[in-house]
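Inspection log for the structure reproduced underneath, given as structure tokens.
The complex appears here without one of its protein chains, the remainder shown in place.
Take a look at chain A:
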Amino acid sequence: MADRRRINGPVGATTPPIFDKPAGPAAAKTRDAIRKIFLKTGITPSASGSAYLELENPNPQRPGNTSLKLSCTVHGPRSLPRSAPFSPHIILTTHVKYAPFATRQRRGYLRDSSERDLGVHLETALRGAIIADRWPKSGVDIISQKDDEGWDMMNVLSGCITVASAAIADAGIDCVDTVAGGVAALVCKDDKTAPTIVMDPVVAEHDSILAACCVAYLPTRDEITNMWFKGRLPGADMMVYDKLMEKSLVACRCANRVIVQELNETVKKGQGIS
């Protein structure tokens, strides 16, 4: 019997569309800037708050190299299920899900361990920003979905943090600050050259990534709510760890500026209608 619960893809092989002319070459990404971010709030009418984020694709000519697309919905504050114990503060639940078509290898509908891991990181990052005791006895679900393929986990996480922050502000949940995510990485070309630190690394552009760092940061408070560090650092430079952190903080500040601008526009739009 056919699986009627979900909409499955076609069974047979399909022919992908072929675009004969690639778009014009994008400006080369400089090392001290993050990719351009498109952010929009209020895209899902049924949710309390929602946001959509898209990262600029630095080299659109390459086949199968599309931009990072993330959508986030916030449901709540709403009443907790009957089985839940009394809670004097809001219960935060986060889910990160790759769309089945988001990666080369088709993903399942159930969350796997890497998605659950990203969800825990996202929850930690947001928990530090939300004023939880303003909403007793209620729960909020934050669901981030990655809609397109081809990027590594840290970039996805920093995008998830940024988009969730905008969606929470859109939902009207009390926060101490707009949290933003940023990534920095230590990359090297080959064994002879010294490794360099880049902000917002594009994995495909670098030959090898030695270490990477993803932080969630509250700019006005100057506080970090979540940090994820991965890789091996060369022992020669003691300060490289600090430098990597600082670079990712700069990336966070850049992302935060996008949030601030979009939220300002959201308010202006709301005033224009009313």
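Couple of notes before you dig in:
Basically, a contact is a pair of C-beta atoms (placed from the backbone, for glycine too) under 8 Å apart; a residue touches a chain by one contact, two chains touch by 3 or more; residues count from 1.
Here, contacts and distances are computed from a predicted model.
Remark: of the listed names "RING-type domain-containing protein", "Putative exosome complex component RRP41", "ER membrane protein complex subunit 1" or "S1 motif domain-containing protein", the one matching the undisplayed chain in UniProt is "S1 motif domain-containing protein". Only one of A:K40, A:K137, A:H206 or A:R253 touches the chain withheld from this view, namely A:K137. Only one of the listed residues, A:I43, A:L80 or A:I224, touches the absent chain: A:L80. Check A:S113, A:T193 or A:Q271 against the missing chain and you find that the one touching it is A:Q271.
For chain A, the residues in touch with the chain missing from this view are 42, 48, 76-80, 82, 84-88, 129, 131, 134-138, 169-178, 218-221, 259-260, 263-264, 266-268, 270-271, 273-274.
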